[in-house]
Structures are given as structure tokens and as C-alpha cells.
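Only a single protein chain was left out; the remaining protein chains are all shown in position.
A and B label the chains in the order they appear, each numbered from 1.
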Amino acid sequence: MTQRIQIVIVFILIQLSIGYLVYPNLIYALTKTAHWEVVMFQGFLQWILIWIYIKGLNYFPENDVIDIYLKMGRWATIIILTPFVINLIALVAFNIRLHTEVIISVFLPRTPYWSILILLYFISVYTAIKGLGTIFRSSIFIFLIVIPLVLFNIFSSVINFDIHNVTPAWNSPARFLFNIKFFYLLGFSSFLFLGFMASKTKLSFRQLFIACASVTLFFLSVVYIPLFIFGQDTVVTLTNPFLEAMDSVEISWFSFNRQTMFFGLSLVGLVIVANSVMLWMISQVMRKIVTSRRVKSSYWIIAFSVISFVFAFFVPNQSLVEKFFLWSTGAQAYSMIVIPFTIFIYGFLSKRGVIRYEK
Amino acid sequence: MRNNNFYKFLIVFMSTISLCGCWDIKDINKRSIPLVMGISKEDDEEYRLTLQIPIPKSNNQISRIVTEKGESVASVLGKIRTNSENAVDFSQIQLIVIQKNLANNQRELRSLIKFLMGSEEIPSRALVAITDDNVDKVLSNINDKLGVNASAIYDYFNKGVGWAPELLNTPIWEVYRSPFLSTKDIAVPAVRAGKDTVLVFEGSEILRKGKLIDRISPEESQFINMFQNKNVKGKIENLGVATVMITNSSVQNKTSMKNKKPQVLSDLNLKINILERKEGTTNNRIRKELERVTEKRFYDLLKQTQSSHTDIFGFGQQFHHLISYHELKDWRNDYYPNLRVNFEVHANME
């Protein structure tokens, strides 16, 4: 029972971490009115993918994704999971770098980014090395601190709302579906990690559904808070609309007058959890593909984090970081479609095969 | 053994981390914390920046004025940083006073606001005000007054609900937003240096797409507060026959389209408290008088803004569900001049 709650919490935390920064920008680029349509549609698609994924995983109790692929064959595993690992490395790198830029602008405008990169990498790698149990346990505490901050941010920004800034409308031809950016948008999800620990606990749809719904609600708030405060035309001119929205809030009774600080704090907590989970996933894949006794999974984590640190370190500026981040989420979206479907089809076929064999 | 290695690695790592960060460390007493920034332009060439920096040394807080000139605001800020005795920390700036001659230039005002908004250090919550006076005079005025705190100018704008209903608060982000909004314009408070008090409120400057259009009186800027449903509690109105205090106000708007022309039914409910009256004036008469005066003031202001295509009340905001997003872009020119407002005031005794 606690395990399940922990999984749900980690799921929510990773989604928030990925969605906080670039997600609203993407939505604003996709449509000018009826933003909620895009958000809901993305949530819906994601829910379908999760459903397929879990169905597929449930064909193989006590197995995780890698085990299932290894059943298909070693080469299938390497072909499907190697791009996934590379993608994860890129995602870790650009996610951290993106957050670093924001953290610098919130807390430490004169500090060079590499020192903050080192700090964040150090904590993420340490957590990943300590394993999944540590990630789960610490994420509960991080959740308990970060979520009140997030909620406080959301509710305190209400004072600057002007509801009339948003056009209430309904886009009947969903043109955004054919935009490549919608594909990027699909990558803003974290459900793939569910398959990496399915061997321990069986997941229930109901809890995941609650998690998905709350994440969609959160995405809606992330998109609509800047809209309510600034309006669509202003928002597209800002680099970090949510950050600016937080900066505009002033609470006179509070003795600290920086809402952005709470925003920045919640970002740090989220990014650490998200990246340690991704690094842990990399180590799992590598450990099972390369079955060498001498190489421990902690070595894999350190090696790959160094690679991704180099990636993150050598990106020259923020706009490039954002571009790369979008590309890696696009690639992530590709894995998100391929992995659930292959697992589901393989599971379906092998079940059929077993039945026929028995007859 | 491996464990031991791990700890060695950890110690080395922690020490490298401690080598990393030394950039933002500066004790608060070694920072200069300017509260007000004044921006003006001399002879259309050089920017002139004035900062009011409180000196925390003595019990009776005083402040100093620092002035610098330069090609752009950013370069002036850099110059101030270089020449200042302490590190200058702009994160506490509360108010930005812009001189009228600079604000009159639409392009420069917009780029200035854009710079202020984009700057990481200057908070986008800082308020904006426009002055006819010399900026230096406004800022240095604070030192001439007895018993005035260094944060007086900031306090001036943050009196709280019910103390000064005419006063407008316009932060940077609202100014930045206004050119992008197609259905709403904003007013920026206009101040000058006072004789006895630090500042005197002179009304508001109306900005249309970042361009100064007109100045309205304090009474008129009160309307703007009213239409944004900010409470104008405490406003004292002299009607000739009596003096009343408005204790509560609320606006209800009903919008509709007739023959492609927008229409608004607007009801203003006022709760009043009669402070003094001439002998023999009935309550009813005072009410009627208040309604008449208020309505007249509103229609004057509406006419004035309609002729300048400036939707200062933000009526257009309420037509989002009647006019499509793309047509609303032309609200100011196509719809607003044809807007018909049926304004009614309902005054009630407390």
C-alpha cells in the first residue's frame, strides 16, 4: 500500500518537474484560444498510453520492462532501449541545465551556472546510487514540503487575476494536432518509469488515474495563471511566463516579498527527484543489458551522469537549451509510444501463444 | 575499502563545491539598497538615473541621492555599480519615477519598460509613476522633510485599503502588459514634489499602447479604481450642499451587441455616509445630487477617452465572449468609439 502511494508521488513529482518550465510556452505557441483543450487532450492521450502500458506489463507479473524485452531477445532490447537510454541522458542534461538557468535568475544572478550544475548533479547522483528505496522515501518528504509551496504559489497568485484576459472559446477544428509541437508536448510525461519497478508491486488504475487527474489540473493551473495575469499576447513575449507571473505577486502581510523564491525552491526539489529517477532508470537498463559482475550499477550512474554533465555544460545559452530540451522530449514521446505498444503487443501475442500451446 | 574510497571521493567533492561559490556573497550591511529609482532624459541624448539609497547608520533614517548619466539605462546601472562605495543591490526597488519628457517618447518608454521587466534584479512588482518635476527634486525632497522615514515614498503608495482611494498603483508588469492587451488601457499615477509632504498626487497619465495620451484628475482616476472593482472606501465627496463619504462601492456590467455595436449596461452602487450638510437638505436631495455629479463625471471621461480611442475602463475585456479573439484586436479603433454605456448610479444611505 505504501509502495503504491510512493509510486504515485514520484510519478506526480516527475511530471511537475518536467512541466513547470517549458510546458506553458509550448501551449501558448500551439494555440491562442482555448488552451484547456490542448491540455486536456494531452492528458487524455497520456492516459490511454498508460492504460496500454499497464495492460501490457500486467501480462508479465514480476517482470519489469527490461526483463520483458530480454525475453523478446537480446537484440530487441538493445535496439529499443539504447535510443531510450541516450534520450534519457539528454533529458537529464537539458532538464538540469534548464532548471539551473531559472534558479540562477531567481536566487543567484552572479553565480556561474556550472557550480549550480555540479551541486544539482551531485545530489541527484548520490540519490540515484542509493537506489530506488531511498528515492521513494525521500520523495515523500520532498512531496510534503514542495506541494504546499506549489499550492501556495498557485493560490497567492489569484490576487493578480483578471479573468477577462482569457477568451472563453472552443476551437472546433483541433488544428494543434498536426503541429509538430504537439508531439513534443506528448513527451511531457513520466509514466515510462512505472514499468521499471512493476516487478515489485502491481499498479492499480484508480490511483494512477487520480495522479493523472491531479497532474492535468496542475498543468491547467500552470498554463492559466500567466494567462489570467498577463493575457495571451503578453505571455508569448516572456521567456518564463510562470516565473514572471510569480514575480508580479505581492503579498503585503508577508515579511518575505518574493514569491519567486518559493517557486525556485519547489523547482529544486522537483528536479532532484526527477533526475535521480532518470539516472536510476539508466543504471537499471545498463545493468541488465551488460551482465558483467565487475561493473556495479553505481559505476554506470556515475559514468552516464558525467556524460550528461558534459552535455549540459557545453550548451552555450538558454534558447539553445530550450530547443534541445524540446527535441529530447520529442524523442521521449517517441519512446512513450513505442515502448507501451511493443510491450502490449508482445504480451498479447505471447498470451495467445500460451493458450494455443496448452490446447 | 571501497566504502572508504567513497568517503574520500565525497570529501574531495565537497571541497570542490566549496571552491565554487563565492559570487553572490555580500553581507547586507555592505550593500547599498536603493528604494526609488528616477529615470529622466537630458536633451534627448543621455539617460539620467537617480537612486534614493537609505543610509541605515543613524537612528533617524536619512538617505542619499546618487545620480549618473549614460547612453542606456543598463550602462548607467553599470556605472553606478562601479562608482558606488558599496555593492548596489537593486532587488529592493519599490518605485520607478519617470520624468514626463522621457515618457512622452513612446518608443523609448516601451523599451525602458521592457528593460525593467526583463531585468532579473529589479522586481517587476515595483510601481511606476510619472512626474512633471525634475526627478532629482522629487527624490531629494525626502531629505528636507522632518521625521520622514527613508522608505516614505514606498509607504506613500502602499497606504492600504480605505486610506487613499484616488491613488493608483501601477506596477511595471501592468505597464508592460498594456501594449499587448487590445481591450484595456492603463493609467499611471502622476506625482510631483510637495511643499509640506514628500509627494503630491496630481492625477493619472493615460497610456495607450505605451503612449501618453492625456492626464486625468484624481477624481477621474478614482473611477478607474472603481471599475476595476477595487474598493474606493473612504472617498470623501463634496457636493456643495453636503459632504458625503463613500463607504462601499460595487459595479455591475451587462454587455450586449446591437447591430455590431457594443453596449454596456453599467450599474454603480454606492453606499454613502453623510458627514455634514447645509440646513434643510433632505437625504433624497443629497442622493440625487451625488448621482447626478457622478454620472456627469463619468460621461465626460467616457467621451474624452472615446475620442482618443483609449479604453481606460477596460470595457472591452468584457466582450471576450461576444467578439472573437481576432476581431477584438481592433477593439480600440473599431468598436470602442461606438460603445454605448448606460451608466446608472444608485446611492444608498448607510
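In this text, a residue touches a chain if its C-beta (ideal position, glycine included) is under 8 Å from a C-beta of that chain, and two chains touch if they have at least 3 such contacts.
Keep in mind that, in the parts below, contacts and distances are computed from a predicted model.
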Identity of the absent chain, which is to be given by its UniProt protein name, from "Spore germination protein", "OppB protein", "histidine kinase" or "Xanthine dehydrogenase YagT iron-sulfur-binding subunit": "Spore germination protein"
Residue of A:F41, A:Y59 or A:F107 touching the missing chain in the full complex: A:F107
Per the touch definition above, residue among B:S75, B:S91 or B:Q304 touching the missing chain: B:S91
Residue among A:G195, A:P241, A:G269 or A:P340 touching the omitted chain: A:G269
Contact partner of the left-out chain, one of A:M40, A:L119 or A:I302: A:L119
Where the missing chain touches chain B, by residue: 3, 7, 17-18, 20-22, 24-29, 31, 33, 35, 54, 56-57, 61, 89, 91-92, 94, 121, 123, 150-151, 154
Footprint left on chain A by the chain that the document does not show: 103, 107-108, 111, 116, 119-120, 123, 126-127, 130-131, 133-134, 137-138, 141-142, 254-258, 261, 264-265, 268-269, 272
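Definition applied: only the chains that are shown with their structure count from here on.
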Chain A and chain B: spacing of chain centres that average the CA atoms, whole Å: 39
Sites on chain B touched by chain A in the complex: 13, 16-17, 20-21, 23-24, 117, 120-121, 123-125, 158, 160, 171, 173, 176-177, 180-183, 314, 317-318, 320-321, 324-325, 328
Footprint of chain B on chain A - complex, ascending: 32-33, 105, 107-112, 114-115, 118-119, 122, 162, 164-169, 229-234, 237, 244, 247-250, 252, 257-258
